[in-house]
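Structure record follows, encoded as structure tokens.
A single protein chain has been omitted from the complex, and every remaining protein chain is retained in its original position.
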Amino acid sequence: MKPDPNAPRDRSLPRLAAAMAPVLLLLILLPTFVETYQIQLVTYGLIAAIAALGFNLLLGYTGLLSFGHSAYFGLGAYTVAFVVQRLGPHSMEFYILIGIPVVAIASALFGYVCVRHTRIFFGILTLAISQVVYSLALKLYWVTGGSDGLRVPRPALLLGLLNFSGPRGFQQFITSYYYYVLAIFVVCVVLMWVVVHSPFGKALQAIRDNEVRARFLGLRIRRFRWISFLVSGTFTGLAGILWVPLNGLTTPDVLYWTFSGEIVFSALLGGFRNFTGPIVGGIVFTYLKTYAVATTEYWQLLLGVVLVTLVLVLPTGIVGGLSTLGLRLRKGRS
Amino acid sequence: MAFLTIQILNSLLYASVLFLIAAGLSLIFGVMRIINLAHGSLYAVGAYVTAWLVGRGIALGLPPGWLFLLLPLGALSVALIGIVIEPLLLRPFYRRAEEYQLLVTFGLIQILEDSIRFIWGGTPLSADALMDALPIIHIGGLLYPAYNLVVIGIGVVAALALWVAIYHTKFGVMLRATSQDRRMASALGLNVGLVYVMAFGIGCFMAGLGGAIVVPTQAAVLGMGIDALVIAFVVVVIGGLGSLKGALVGALVVSFVRTAGIQFFPELELAVLYLIAALVLLVRPTGLFGTA
Partner (left out) sequence: MPLLKTVNLRKQFGETRACDGVNFVVNKGEFLSLVGSNGAGKTTLVNLISAQLQPDSGQILFEDRDITFTTVTDRIKAGIVRSFQIVNLFDGLSVFDNVALSIFSRDGKAVQMAALADHDYDVRRETIEVLGEFGLTNKIEVPAGGLAQGERKLLDVAVAYALRPRLLFLDEPTSGVSTHEKAQIMDTVSSVVRRGMVTAVVIEHDMDVVFRYSDRIVMMHEGSFLADGTPDEIRANKDVASILLGAPLAS
């Protein structure tokens, strides 16, 4: 029997929606039963998830491992800081409006240089570029504040509708900002989901799996990789834009190679071969890091050990591991 | 004139160190077809260990001649680390996707860099005593430390020794055979696993030696490993990955460009180097003599 071309083929959309609905509900209700500190943490987690989601378009779907994504995150953060310093309006929408084109242009520029190469040279090039940006942020202290960085005060949300001052201002801000970020997070997830399931997304995966054959299908490899880089860097840059008003401050640390490592780690932790992997990884990593930083000054060492262990023992990450487990249980049952 | 000579000597000094790091990286890639991202961090370990040994040596009252023996000792310690790393962290991934190799060695960078911070803290560690053990010489009215000439000498000796070892010894033949065709070499009875470990060990020794000889001229600082990694890559990019000749040529080119760059743009020295990396990769992806 011939399958009906008009019947919905993709079973993963309803499944994804079904999985996300309770999670989304939980996230929406969260501020009603946890305190401000926890809300903040979850917000950071969502921001990390957006950064990792962007990063994984390059790794999981295009097969390019970037060690320099901190550049886009940092550029997003610093752009907001510059806007605050020079242009005045402390409006979140304004930050996003200015910030996104900046990170998009940077991704386009750096991406153009990087995608001419693959594998290790691609990785080193991305690393080199982010180190250039880092060293510039450090050296040009009269613009960037050097190692002290730049402060970013609480912005107004929803075009100035929501302003946060007065004694309960901080808590109100945290709660409102949480919902703001949550909304943007949902938009990002949906957008990325569409991209990944579009013809473009399929082409990327084809190029990842078999570059030669993709070329002989008529696909322009470099162009696809470049566009992927552009989208990837922009998502991570958006995360940086969202991060700095919450953090209140941006420093060159957020441009350093170790921060790129955190993004890589998040994707790996969640599982870079699944769509939801980086989301889970970003959130879990935020908690892990908070715990690690509180436990020891040498949390980088701890992170490195966990990273290596992960690659050795659970290379498919949390989501990958869970889905394998689920498959085994289902097989065992039948 | 004397000033120019000093600049040239400084370039050669830097080139010696770069050559050691890059040749180690190239050797490992040439034989094993893997890239160890932590190579720069191993160089840093070599620097720190050597500086620490020199410090202990001074405290124990060792005469200057003995202090020099600490250099190869520092390098050896890195080689030992390498011999432990290869079977543990690298061997499981030879047959897997390359991303895993990169991820593991990236994790290794974090482990090594933070271990350095854990053991020796954040303040720079120097080994000036070794440099001071040698006299200052006069070059046309300007003062120049003789130690720097020793470093250049070590670089030359290392290049020659490597060349001889790879092209004129039985071990070198084994290395080259394995690098050309691993399965064939194995079929001919070569213990490929052993060759791999040894090649990796030698590569790490060279990175460690680079760190060891540089630290008397310039204190060991946190983050030196990452900078070294990127610059080493600029070297192999120019010279070509997997080529000894390439590592030498690349080291000389990068070194001279850097010396010139520092003269004119001292503020942006770091950025200039990284920019060179980006530019070179843009123009010549396989390098001058590369086998990649």
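Labels A and B are assigned to the chains in the order they are written; within every chain, residues are numbered from 1.
We take it that a contact is a pair of C-beta atoms (placed from the backbone, for glycine too) under 8 Å apart; a residue touches a chain by one contact, two chains touch by 3 or more.
What you are looking at is a predicted structure, and each value in this text was computed from that prediction instead of being measured.
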Inset, instruction - Over the full complex, note down every shown chain the hidden chain is touching. - result: A
Legend entry - Among A:Ala203, A:Leu238 or A:Ile279, the residue in touch with the chain that has been omitted: A:Ala203
Inset, instruction - Please pick, from A:Val113, A:Leu157 or A:Ile227, the residue that touches the omitted chain in the full complex. - result: A:Ile227
Legend entry - Absent-chain interface as seen on chain A, which is shown: 2-3, 5-6, 8-10, 194-195, 197-203, 205-206, 208-210, 212-220, 223-224, 227, 231
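Note that only the chains that are shown with their structure count from here on.
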Legend entry - Interfacial residue positions of chain B with respect to chain A in the complex: 35, 37, 89, 92-93, 98-100, 102-104, 106-115, 117-118, 226-227, 229-230, 233, 237, 267-268, 270-271, 274-275, 277-278, 281-282, 285
Legend entry - Interfacial residue positions of chain A with respect to chain B in the complex: 59, 63, 65, 67, 113, 116-117, 119-121, 123-125, 127-129, 131-132, 135-136, 139, 257-258, 261, 264, 268, 298, 300-301, 303-305, 307-308, 311-312, 315
